[in-house]
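Apart from one protein chain that is not included, each protein chain of the complex appears where it belongs.
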Amino acid sequence: MPPTDPNYEARVRASFAKQQFMATLGASMTTVQPGEVSIELPFRADLTQQHGFLHAGVVTSIIDSACGYAALTLMPPDRAVLSVEFKVNLIAPAQGATFQARGRVVRAGRTLTVCTGDLRVVGSESVVAMMQATMMAVDGRSDRRD
Amino acid sequence: MPPTDPNYEARVRASFAKQQFMATLGASMTTVQPGEVSIELPFRADLTQQHGFLHAGVVTSIIDSACGYAALTLMPPDRAVLSVEFKVNLIAPAQGATFQARGRVVRAGRTLTVCTGDLRVVGSESVVAMMQATMMAVDGRSDRRD
Amino acid sequence: MPPTDPNYEARVRASFAKQQFMATLGASMTTVQPGEVSIELPFRADLTQQHGFLHAGVVTSIIDSACGYAALTLMPPDRAVLSVEFKVNLIAPAQGATFQARGRVVRAGRTLTVCTGDLRVVGSESVVAMMQATMMAVDGRSDRRD
Partner (left out) sequence: MPPTDPNYEARVRASFAKQQFMATLGASMTTVQPGEVSIELPFRADLTQQHGFLHAGVVTSIIDSACGYAALTLMPPDRAVLSVEFKVNLIAPAQGATFQARGRVVRAGRTLTVCTGDLRVVGSESVVAMMQATMMAVDGRSDRRD
């Protein structure tokens, strides 16, 4: 899937930098390739649920951003991306030093893009969580979802 | 659905207080009733995505906690709750002063509990996001999912 | 939610009649109201899974059609409806004489419509399955999803 915007990486990284919540979590964007984006997050105690693991919402947050930006890499320059919906399976407790979320485009349509994503502990191959998501290309100047 | 643990409310509120991530978000638990829990979250700029709305992961976080604790209200005292999976539709931009997430049990089984949840802006009836989730009762002394 | 097509009911019933698979299942459309559609299905042994209950795919089929046509009731006359995605929780064994699937629009957008649906045994209030779905309005003369 070739990107239609040659400047896709700078555009994606600039948009990520505007997601204040990613800074709040301490997440950073690592890989940005056509149709694929990775985000890393070091463990912090203030991101945990009642058993001391990463909260499912934190897990979701960084996989969602990885999927959304994977979709954006393939969108034309005048488009913005919004999450339409996602489904997450929490497969193993999110415990570890650093987490890596990966988002990957399965099919990029004109309006809708379908992505899969997952979360792993860096240094391990076992999957902590899996996402299947739908992203939407919207007018880049608009704040409307639809 | 009558709770099997007469002390359910105190147990739910104590567990919520251990979710450090809820404090990080500034979320507070409001209603706790058998099979139903509400969580409120005031808007904060450091919780936003690139367009200035609440990040989908924040939206998910508080609906997930509301659903999980709605499930816990109906579990026996020696059980803990874990999220198995959830699906979220993001229906409208999450903009407003204060958000309310509600979780409600549809069916409480011995092992699995199915919940629905949503997020609304306080003072409005329109739905920002909807969740359909599966929660699991686990041994309260164990950290294992399964 | 007022329908934009005054002829919505005839249009929906005509489209349902073209779903040959509904005839194969023996399903019939009952209620058609703005934003809400019901489909009934009598039990048949040749629709079962290995334990003698209705197969999850049959359950899904009629809730999906109910949700899709609920969405179509609110679309303009020149639009057709396609299922983008759905999520189903199977809550109780699908056993009974007649099943009723209901689809209901939660939010109708210009392009995307979010629906919820469920399946019950006729004469019972307990839920057999629940769906949360996204439907899409497409050009009525086109066969393209996007």
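Side notes on the structure shown:
Every chain is named by a letter (A, B and C) in the order it is written, and numbering of its residues begins at 1.
The rule is short, and it goes like this: a contact is a pair of C-beta atoms (placed from the backbone, for glycine too) under 8 Å apart; a residue touches a chain by one contact, two chains touch by 3 or more.
Bear in mind that the values here come from a model prediction, so they are computed numbers and not experimental data.
From the options B:N7, B:T30, B:T98 or B:T111, the residue with contact to the chain not on display is B:T111. Which of C:A92, C:A108, C:V121 or C:A137 touches the hidden chain is settled by the complete complex: it is C:A92.
Remark: the omitted chain is touched by one listed residue; of A:A10, A:A23 or A:V127 this is A:V127. Touch with the hidden chain on the side of subunit A covers residues 87, 89, 91-92, 106-107, 114, 116, 127, 130, 132, 134. With the whole complex as reference, residues 84-85, 87, 109-112, 134, 136, 145-146 of subunit B touch the missing chain.
Subunit C residues in contact with the hidden partner, per the touch definition given at the top, are 15-16, 18-24, 45-53, 55-58, 60-62, 64-65, 80, 82-93, 143-145.
Keep in mind that, in the parts below, only the chains that are shown with their structure count from here on.
Superposing the C-alpha atoms of subunit A onto subunit C requires a rotation of 180 degrees, rounded to the nearest 5. At the interface between subunit B and subunit C, two copies of one sequence, more than half of the residue numbers in use are shared by both copies.
Remark: subunit A and subunit B have CA centroids separated by 22 Å (rounded to whole angstrom).
In subunit A, the residues touching two or more other chains are 84-85, 87, 145.
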